[in-house]
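A short worksheet on the structure shown next.
Entry: chain A
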Amino acid sequence: MNPTPYLVLATILFTLGGAGVLLRRNALIAFMSVELMLNAANLAFVTFARMHGNIDGQIVAFFVMVIAAAEVVVGLAIIVMIFRTRRSASVDDASLLKL
Partner candidate 1 sequence: MPMIIVLSAGVIGVLVEAFMPRRYRHVTQVALALVAFVAAFVQILRLAGETELIAVSGSVAIDGPALFLQGAIVVLAFVSVLFFAERKIEAGGNAFAPSASSLPGSEEERILVRDRVLQTEVYPLTMFSVGGMMLFPAANDLLVMFIALEVLSLPLYLLCGMARRRRLLSQEAALKYFLLGAFASAFFLFGAAFVYGYAGSVRLSEIDAALTARVGQEGLLLAGVGLMAVGLLFKIGAVPFHAWTPDVYQGAPTQVTGFMAACTKLAAFGALLRLFYVALGGLRTDWQPMMWAVAIATMVVGIVVALTQTDVKRMLAYSSIAHAGFILTAFVAVDELALSSILFYLATYGIMTLGAFAVVTLVRDAGGEATHLSKWAGLGKRSPILAATFGLFLLAMAGIPLTSGFVGKLTVFNAAFQGGAMPLVIVGVLTSAVAAFFYVRVIVLMFFSEPAAEGPTVAVPSPWTTVGIAVGAAATIVLGILPGPLLDLAENAAVFIR
Partner candidate 2 sequence: MTFPWLTTLIAVPALGAVLTALVPQGRSRLAKQVALAFAILTLGFAVAVIAQFDLGGDRFQLTEQNEWISALGIYWALGVDGIGVALVGLTAVATPIVALAMWPEAEESKRDPKVYFALLLAVEALTITAFVAKDLLLFYIVFEAMLIPLYFMIGMYGGPQRRYAALKFLLYNLFGGLVMLAAVIGVYAESADAGQASFLLADLMALDIPVETQRWLFLGFMLAFAIKAPLWPFHTWLPDAAAEATPSNAAFLSGVADKVGTFGMIALAVPLFPQAAEDFAPVIVALAVISIIYGALLAIGQTDMKRLIGYTSISHFGFIVLGIFALTDRGMTGSTFYMINHGLSTIALFVIVGFMISRRQSRLIADYGGIQKPAPKLAGAFLIAGLSGLALPPLATFLSEFLVIVGTFEEYRAAAVVATLGIVLAALYILWLYQRTMTGPVGEENADTRDLGLRETIVVAPLLALILAVGVFPRTVVDVIDEGVGPTLSDVGVEAPDPLVSVTDQAAEGDEE
């Protein structure tokens, strides 16, 4: 199989995720973008697993999903905490720490 299209897709997804982090103010959406990046990596892993004909990549993908779930838990906790305090989920509002 030719992995290139998959890799291109993965890269596009990764870039989209990165762009999302940079462009979106809402913490939740920024966070979702990060998850998108992880999934782009997953896609790459699975693609390569397929290419190499071993299952290492697929195992990794599974683990990543689990970890992403854990990350969601932690991330949501933090974002919710911030939201409750500030009544805002904008990452730009949280800019007291600087210089």
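We take it that contacts are C-beta pairs under 8 Å (C-beta built on N, C-alpha and C of every residue); 3 or more make two chains touch, one makes a residue touch a chain; residues count from 1.
On how the list was made: all candidates are chains of the complex that A comes from, given by their letters.
These numbers were taken from a predicted model, which means no experiment stands behind them.
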(message) Taking the stated C-beta criterion, I'd like to know which one of 1 or 2 contacts chain A in the complex.
(response) 1
(message) Under the stated contact criterion, what part of chain A meets candidate 1 in this complex?
(response) 3, 7, 10, 14, 17-18, 21, 27, 30-31, 34, 37-38, 40-42, 44-45, 47-49, 51-52, 54, 56-57, 59-60, 63-64, 67, 70-71, 74-75, 77-79, 81-82, 84-86, 91, 94-98
